[in-house]
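Only one protein chain is missing from this complex, and each of the others stays in its spot.
Up next is chain A:
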């Protein structure tokens, strides 16, 4: 082992740069650098809007979801009182219908965008990523539509 290597290792452990003029650091392309594949500005800023949506919907969901948990799982005997009659009693009021509808839409979109981010982060093959997101979007649309239909068509006298 030459003296040079030894000194390079010693400096590396101290957190000083490993690189110099003869041994330059690898160049990392800036994350926002525009390449041939990058579209024009007209492509829009979907990711920024998604980022903003997560924060705005998050604030509203803190109120809607924690209120929902308080009513369903904490107050008045916890889970014991939940049943068809309890649901019918709550959905007799337009206030709770709107509450639940808003909560359904915001929570599903917030969660779907979160899972989209997770899929983009971990699914490395293009095909896997594509199909996982198709599955996610299908499940999301189905759940939002089903939930909306249930809230709007609820019939307390069904038998």
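Note that in this section a residue touches a chain if its C-beta (ideal position, glycine included) is under 8 Å from a C-beta of that chain, and two chains touch if they have at least 3 such contacts; residues count from 1.
Convention: contacts and distances are computed from a predicted model.
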(message) Leaving aside the chains you can see, what is the UniProt protein name of the one that's missing? Options: "Polynucleotide kinase-phosphatase", "Oxidoreductase", "Succinate dehydrogenase, cytochrome b556 subunit" or "ABC transporter permease".
(response) "Succinate dehydrogenase, cytochrome b556 subunit"
(request) Would you indicate which residue among A:50, A:108 or A:123 is in contact with the undisplayed chain? (result) A:108
(message) Even though one chain is hidden, which residues of chain A still touch it in the full complex?
(response) 13, 15, 55, 58-59, 61-62, 65-66, 69, 73-75, 77-80, 82-85, 87, 104, 107-108, 111-112, 114-115, 118, 139, 143, 146-147, 149-150, 153-155, 158-159
